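Only one protein chain is missing; all other protein chains are in place.
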C-alpha cells in the first residue's frame, strides 16, 4: 500500500490494482442465511480465476483480526475481484457485513460509487432464502429492481413473487434499492435453504442460474463435494435424533426424562 | 431521479415533484401502537386522492428492501403526499420510524425544515393510545403545543389532559416538540386502542376527528371493512381462548397441563 | 425563541435570558440513584427562587414529549437556572441524562463550555449513593477533583474515601473529571440511599451539606414532607411483606401459593 496515512472510516477502499473495466456486472455474495451468497461468490471467483484488486475496511466491521493458518493475521475486510471477458465482472465478497444499520448503507453506497466509475449498469446479488425445513431440490427465488427484469429472468427458471410481502435484508437488498437510485438495475437470486446449516447445495443452484444468465461455463465439482459433506453430517444428526426420538419400544427415554 | 450522485444520509429527501403549496397543514401518520396513525394517514391519502411528491430515505431505516407483489423491490422509506384545497395538506407516512434516538430527531427536523419552506404553521400528528384492554368505542385523546389549541380543539370531542404525566414517543411527539421551536403549533390525536392488534376502528375515530377539524368530507367504508375483519379475527381468538379456558366439565385440560 | 432555524444536535442550548454572572458556582442535580440529585437541585431552585435562563436539547435525549397537566407538551430537555447573590449560582437539572456514552460526554462539555464563559471555577455535583439497605440517617459521602478540596470539605461532615475504588457514573462524575481539564475544581456530594425508592430524605442531607458549604439559609419543609410520605409508603410495603412472610400460624399463604 502506498498511502501510509490511510485512516479507516465507515468504508475505506484500498486498491492493490486499478483494472480497466467496461461496464462490469457487479456480483455480490456476502455472509447471510446458509452462507449461500458467500459460497456462491467464492466458488465463482475460483472457477473463473478472478483477480483481487481491492480491500474494503470499515469501522463498522468487527474490531478484530483473523489468524491465518500460517500464524499471520488479517484485518476484518470485504474484498473486490474482477474478471475481464465478453462481459466484465466485479465480484464483492468477504467475511462480514456491516454491524450497524448506518454502516450497511455506507458500505453499499461506497461499492456502488466505485462500480459507477466503471460504468456498471447491472447488479446480481446472491443469497439464501430460509424456509425452516430441509430442502432436497432448492429452487431459486428472485426479486428485481424493474418489472422488465422480472420478465427477462423468468426464462431462467427463477421464481419471482414468492417472497412478495417479505424483505431482503443487508447488502443483497440495499445494493438493489440504492442501485436503482443510481440508474442501475439488478436482480437478487435467493437459493432455498433450511437456514440451519451452511448450504453449498443451495449455493450451487444459485450459481448455476447466474452462470446461465451470464452465459459462462464453470464446473461445480467443489461445491458438489462440499454439499455431499454437509449432507452426510445432516444425515448423521438426523439419525441420532431419530434413534433417540423413536426408540419407544426400549423405553430408554425413561432414563432421561 | 435526476441526481445520480445522491448519497443516503440520516435523512435524504428525493423529490418526484415540487408542488407549490400555501401554508399547508402537516399531517403525520407513521407506524406505532395499533398502527393507528399509519392506517389513518393512508386512508386519508386514498380518500382525498393525495399525490406523492417525495420519498425520504435514511441510514436510520432498516437496511433492507421490501418485495412488492410483482417481484420488484422497494427501498425502506417514508413518503410525503400533498393535496391542494381550501387548506393545502402535506401528509407524511411510511413503513418505518427511525431506528435510533438520534435518527428520530434528524428525520423529524428534516421534515419540519421542508414544510417550513412551504410556510406550514399547523401540524396534526396521528397515533394510538394503548390501554391494554379491548375498547368498544375508542375515544380520541389529545395533546397540544399551546394552551389555546387545547381549548380550540375540545369542541371536537377530543379529551385532553388524559395523558398528563405520560409521554408521546416518536415522530408524533417530536414533530410537536421541535415544531414549537420553529414557531409552529400542533395537536397530537391519539385513538384509544388495546395495543394488541392493528386497529382500523381506532384509526377511523382519529380520522373522523381530523376530518371534522379540517372540515373535509371523506368516506370511511374501507376502514369500516378492515375494522370488521379485525373484529371477527379478535372474536375468533376470544372464542378459542374461552372454550379452552371454561370447558372445565369435560376435564379436557387434564390432557394438557 | 428568535432563531427559527435551530437544529437540535448532540447538545443545543436555547437561551430565554442571558444573565450577567460573576464566577458562578455550578450545581448539578440530574436523575440518578434514588433521584437524590434531582430532588436536591429542584428543592434548591424553589427555595432560593432561582430563575430559568436556558434549555438544553439533545438528539441523545429520549425522542419524546412529556404531556403537562394542562394537555400541552414539553420536549425532553435539561434546564439551567441562575441565582445572583454573595456567590452567584448556576443550577443544572432536568428529567434526563444522555442515553449514549458519547452523548453524556458532549452534554457535559457543552455545559462546562457555557459556564466557563461566566468564569466558573467551582462545581458541586449532587447524587445518591446506593447501599442496598434501608438507611435511617443517611450520611453524605464525597469525592473531589483535588486533594485540597477533600481536606477543605471534611469539616462539613462529608465522608471522603468511602467510595474509593468505585466509580461515579454520569454527569456527576464527568463534570468533575472534565471540569478538572478545564481548570475547574469540584466536589461530588452523594447521599446514602437504599437505591430502591426515590429518597427525599437523602436529598435533604445532601442539600443541607451544600447549603452549609455555600453558607445559604434555606428551609427544608417540603423535602421533609416528601420524605415522610415516602417513609409511610415504605412502611406499608414492609408491613405487607412481613405479614405475608411471618403469618405462618394463620396459614393464609395457602390461598396464594
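Going by the order they are written in, the chains are A, B and C; count residues from 1 in each one.
Methods note: a contact is a pair of C-beta atoms (placed from the backbone, for glycine too) under 8 Å apart; a residue touches a chain by one contact, two chains touch by 3 or more.
On a predicted model such as this, the values are computed, not experimentally measured, just so you know.
Engineer: Which of the visible chains would the unseen chain be in contact with across the whole complex?
Structural biologist: Result: the unshown chain touches A, C.
Engineer: One chain is left out of this view; which of A:20, A:69, A:137 or A:215 touches it in the full complex?
Structural biologist: In the full complex, the listed residue that touches the missing chain is A:69.
Engineer: Give the residue, chosen from C:35, C:109, C:194 or C:209, that touches the chain omitted from the document.
Structural biologist: Residue touching the chain left out of view: C:109.
Engineer: Quick one: say which of C:19, C:62, C:173 or C:195 touches the chain that got left out.
Structural biologist: From the options C:19, C:62, C:173 or C:195, the contact with the absent chain belongs to C:173.
Engineer: By the contact definition given up top, give the residues of chain A that touch the hidden chain.
Structural biologist: 1, 4-8, 10, 14, 57, 59-76, 99-100
Engineer: Take the complete complex as the reference. Which residues in chain C touch the chain that isn't displayed?
Structural biologist: Residue positions of chain C that touch the missing chain: 98, 101-102, 104-106, 108-109, 113, 116, 142-147, 150, 160-161, 163-170, 173-174, 176-178, 180-183, 188.
In the analysis below, only the chains that are shown with their structure count from here on.
Engineer: Specify, for the interface formed by the sequence copies chain A and chain B, whether it is same or different in terms of residue numbers shared by both sides, with half as the dividing line.
Structural biologist: different
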